[in-house]
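Before we start, here is the structure in question, set down as structure tokens.
With one protein chain removed, the remaining protein chains of the complex are shown where they sit.
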Amino acid sequence: MISKISKIPKITYFRIGAFAIALLFIAVVIWLSSASPVQVAAGMWNGAFGSSDRFARVISTLCPLLLAACGLIFTFTAGLYNLGIEGQITAGGIAATFLLRAIPEGFSPAIAITLAILAGILGGALWGILAGFLNIYGKVSEIFAGLGMNFTTQGLALYLVFGPWKRSGVASMSGTEPFSDALSLPNFGNTEFSPIALAIAIVALIFTTVIIKATYFGLKLKAVGNNLRAAYVLGIPAIAQMLSSFAICGAFAGIAGSLQVVAVFHRLIPNISSNLGFLALLVVMLVNYNPFLILPIAFLFSSLNVGSLELPLSLSLDSSLSGIIQGALLLFAILGEGLAKLTKNSAS
Amino acid sequence: MKVELCHISKSFGNVRANHDISMTVEAGSVYGILGENGAGKSTLSKILSGFITKDSGRILLNGTEVEIKTPADAICAGIGMLHQDPLDFPSLSVLDNFMAGRSILAKQQAKQERRNPVKKANQINRQQLTRELQQLAAAFGFDLHPSDRLENLTVGERQQLEILRLLSLGVQTLILDEPTTGISASQKTALFKAVKQLASEGKSIIFVSHKLEDVEELCDRLMVMRQGEVVGESEIKGRDSAELAASLVDMMFGREMALPAKHEGKLEESEIALSIHDLLIEGDRLSLQLDKLTVKSGEIIGLAGLEGNGQQLLLLACAGLLKPKTGTIRIGDLDMTHRPYRQFLKAGIAYLPADRLQDGLIRGLSIQEHFMLRQASSISQSGIFINWSETRQVTHQAIEKFNIRGKPASKVERLSGGNQQRTQISLLPDYLNLLLMEQPTRGLDIESSLWIWKQMMERCEKGMMIFFISSDLDEILQYSDRILVFSGGKVSQPMDAKNLSVDRLGQAIGGKFE
Amino acid sequence: MDIITILATAIATSTPLIFATIGETITERAGVINLSAEGTILMSAMTGFAVAKFSNSLILGFAAAALVGAAIALIVAIGAITLKQSQVSIGFVLALMCGDLSSFLGNPIVRVEGITVPSFKIPILESIPVLGKLLFQSDLLVYSSYILILFSWFFFYRTQGGLILRTVGEQPAAAFARGTNVVKMRYLYTLLGGALMGIAGAAFSLDFKAGWSHRHTAGYGWIALAIVIFGGWNPLRVALGTYLFGILQSLASVAQSAIPDVPTQVFNTAPFVLMILMLALTSGEWLDRLLSTLPRSLRQGILSTIRTTPPASLGKVFDQD
Partner (left out) sequence: NSPTPTTPSAAPSVSADASKEFKSAMILVGPKNDSGWNQAHYEATKYVMEKQTGIQFDYVDKVNPGDRPNVKASQVADDLIAKGAKLIIFNSDDFKDDALETAKKHPNVSVIHSSGDYAWKEGKNFKNQKNLGNVMPQIEYGKMIAGCSAALSSELGKIGYVGPLINDETRRLASASYLGAKYCWQTYRKKNPEDLKFKVVWIGFWFNIPGQTLDPTKVADDFYNNGFDVVMSGIDTPEVSVQGKKAAEAGKKVKFVHYDLKTGCNLAPDICVGVPYYNWGPAYLDQIKKVKEGKFTGEFISAEPNWKDLNNPDTSAVGFEKGKALTPENDKILTEFIKGLGDRTINLYKGPLNYQDGTPFLKEGETATPQQIWYFTQLLQGIEGATK
């Protein structure tokens, strides 16, 4: 019996412990706002899975989240902390909107939407490459370059929504003139679930997993991320690898942005990225850059996001609780990991 | 101040850096510590200066035992150390560097003397310190300007500043860890003058070096270390220079390694395959100048010298990893000088770094993944997807052939140093024109070393050239056809290995090659 | 609107950010990036306001905010210094999580009345012709921010403690060799920076925004991080950058009637574009190439004034055994 237990790696205990402490922390926070954790859990469950409408919404949030997370897998594998993902999503959304606005009326919607997504890819990838250039040639840390570019992109979106692309007579946060119904991705029944968007996201996830796990490209990326110098000495074109990881991440983010336009909002709104990029960063850090775990965690996070809307509805609580849960899970996971390493080192 | 170290031991994991070391330094004397790379000299010095904590042993100052746990303790006890690699703040000014750490010491001292620590710390004043620095510099004939930024100074000047700083702290014991490695001849003269002056004032100096002539010139007594242990101790005054040098070389490098079979190449008729002209390479600390070198195919060139004297610069330049300032490097008819690194790889040049996990192998990747990477970066890369079965097979073969203790899935950082080196070697491309190796057999047992050299020599028979750096003189003498000796960025004429003795080579490395 | 008034408003309203940017500068100078600024400011703004309101004491409010800031910084310090995890990850998570926490816990005190820092004109100084109006007609918090700027500059470059702080972020190993307890110093300055960031939060909710609402100060934390880089980790330059940001914001409303074609929101982004350009210009090799035609002495002068280098060990783990 004892020998059996000792076979479980020590780190597992730390992970379980971290998870338990995170739950405890969340319970305390809920209790501080004089609510019952059980009610909150039930409410959120109901909020996410209580009706087909809501479940559809979980899926429709899941799609861009998956795409952004897939993109981030590439940059994290290359050892880069792409905080600019929000901006890359926005850039994709702007590019897609640009294309849909430019397309003449009466154009085949299927082709128009396809082109819009392609434009999103292009826009996001360009934005990613720009961050890469700043990082590699400008020596600006990708963290701050990304952060700065997020705000800049936000400014661009605002400029467009309030300036050249504003609705006649109106200029508001509600965005540009909505596109005609034909120009949106078909939904499943009367819900917000777009099977095509989901298909794209799943394909992206499979693509990412295959590239990272089974191709020379993915391996080279990992080599660059783990030891830039040695990878270079071994003959791997390190700069090209880094730039392409930025470009791929941007491209995925761009798809996410264009889906936000063609499948969710049907227009450009200033906050088109909707914090999904940051959320994806949390997802990817929590799964420790392992593509196989992205789907369940992204699903959990998207359920939390959607489910939390029930809190103000039925419990008069603020829906920001979902962010607290997501953050706490990751924070304690990181601290637990560190503690595990520390005890291991001091033991040896 | 009389310094006594008694039975000091220190291990890093499996490495026994210091083992049961005892020594005594009389007040007013200069005590030399000699030893090959990795002998444990710096470790001993750092223990005395509180930078690392000893595992066991005692330290006595003027006969009383002291507890030295941190650098602050050491400075309070009057011990200061000039580190081997400059340990200062390049982005700060000379004056700031001079001042840094002073208040901590003041507080510590005040605590010991039970005075108000804040008052003492506040007594430090910029003008006053500027004056003190200038006076000290003048007294030793150093030319230092308080407002200069440190990064604009030479290594020698930085050392001078550090010494002045330590002296102004009232240090009675001064440890100098290889202070002569990166400095000019005139700076060395100034340094020696200062050291002698300090000794005459009654301070004790510990002088760590590899250089025989420096030790001879400066020290009153010395000890020689090898592999963490003391292998000899000797008085210097009054001994014959040549006889002393011979015995020291003998102690430093040891002779117990069995000599493997000598290389028997027929080099006379092969054509010149590598030529270097008017090369000037600028490194961080020193620049290397090499007027002319031609190498025939199949030839093995040993680069001898103590670490940090320019060997690595030449190696990196030949590998394409460092752009020379001037000069040309040609492989056959191909002028490689300004080509990108990948072209060097294509031209059949490979580099085998000494720091395996830093420059050669990738932490977090398995042996098999390294073979996949080799596959990916080779010119004949086949397809996008990883060919698992093929690479597994290749990896298995390599593990068997190179006798690597590990599985294909073992992460390289889990391998022992020797097996990491075997992995590095096993990853070399099959066909090479020039192989550049740093410390090729460091950490390997004799049998594996022989085996590796056998492999290398077979390759040389087919025309591959080798440049290699080794701190093991026997290895250099044994396998080189010709030897270049490096000292302070200068390179000796190529010496024929056949006509060279260990003694002669040792002396050349000590700087006596003209 | 006259320039002096605009500048005066900009300077006064930049005060909370001054506390945040100087705080972050101190932390980063010690070699630690506290990326949690955004969450820290929100959380401490909320707590500071709540405590001040219910205790009816401004001092307690500010103290509570400083405490919250230091507590969040403590998590960063434990994670980054002791547990040796990525500073960026921990800071980023905290930035997001504490923001949400402030919304969630602060729900009951949204837009309720509370107390604010009373205005206070400095008797003699206020009547100095231009300067008086520019600097000395606000409140004690604003004046203490001036003192903070000057003091931190003095501390950095004129005291032993400041020298130690800089050496710890520059070359911790060398600092250690000179007797500094690097780990202790890093903890100290991370907590101090966090506390100042907390005061920044309270400065919003107890003075400049006089109250609390959801995401009331959102964005300012990220801006603070950007300004620290823009200011090259030098308190005076950082303060200048902070004021520049404030002025840009004021100009946005002026520009609305002056150049009506540019949506005013675009001005909100200007500081970031500036920051990126500044960074790219000063850290890349472009500047060298640009200036390569100038004579050497001139070039050196320009480079040393424009170029900023981060503390050499910023974000790196130090192993002190």
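Letters A, B and C mark the chains in the order given here, with residues in each chain numbered from 1 onward.
Following the convention adopted for this analysis, contacts are C-beta pairs under 8 Å (C-beta built on N, C-alpha and C of every residue); 3 or more make two chains touch, one makes a residue touch a chain.
Note that the structure is predicted; figures quoted are calculated from it, not measured.
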Shown chains touched by the chain that is not drawn here: A, C
Hidden-chain contact residue, picked from the options C:Val88, C:Ala173, C:Leu188 or C:Ala252: C:Ala252
Sole residue of A:Ile269, A:Leu282, A:Leu295 or A:Ala328 that reaches the chain not shown, by the stated touch rule: A:Ile269
Residue in contact with the excluded chain [from C:Thr9, C:Thr159, C:Asn181 or C:Thr308]: C:Thr9
Full-complex contact with the absent chain, from A:Gly17, A:Pro37 or A:Gly50: A:Gly50
Residue among C:Val88, C:Ile122, C:Ala173 or C:Ala210 touching the omitted chain: C:Ala210
Chain C residues touching the omitted chain (full complex): 1-2, 5-6, 8-9, 12-13, 110-113, 116, 118-119, 121, 137-139, 208-211, 213-220, 249-250, 252-253, 256-257, 260, 263-265, 268
Residues belonging to chain A that touch the chain removed from view: 36, 39, 42-43, 46, 49-55, 57, 61, 151, 154, 158, 162, 169-174, 178, 190, 192, 264-265, 269-271, 273-276, 305, 309-310, 312-316, 319
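Methods note: only the chains that are shown with their structure count from here on.
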Distance from the mean Cα position of chain B to that of chain A, given in whole angstrom: 47
Averaged-CA centre spacing for the pair chain C and chain B, given as whole angstrom: 43
Partner chain C, residues of chain B touching it in the complex: 49, 51-53, 70-72, 75, 81, 83, 87-92, 96, 99-105, 108, 121, 124, 126
In the complex with chain C, residue positions of chain A that touch it: 29, 32-33, 81, 83, 134, 137-140, 143-145, 147-149, 151-152, 154-156, 158-159, 162-163, 171, 278, 281-282, 285, 317-318, 320-324, 326-328, 330-331, 334-335, 337-339, 341-342
Of all residues in chain C, those that touch chain B in their complex: 158, 160-161, 163-164, 166-167, 170-171, 173-181, 309, 312, 321
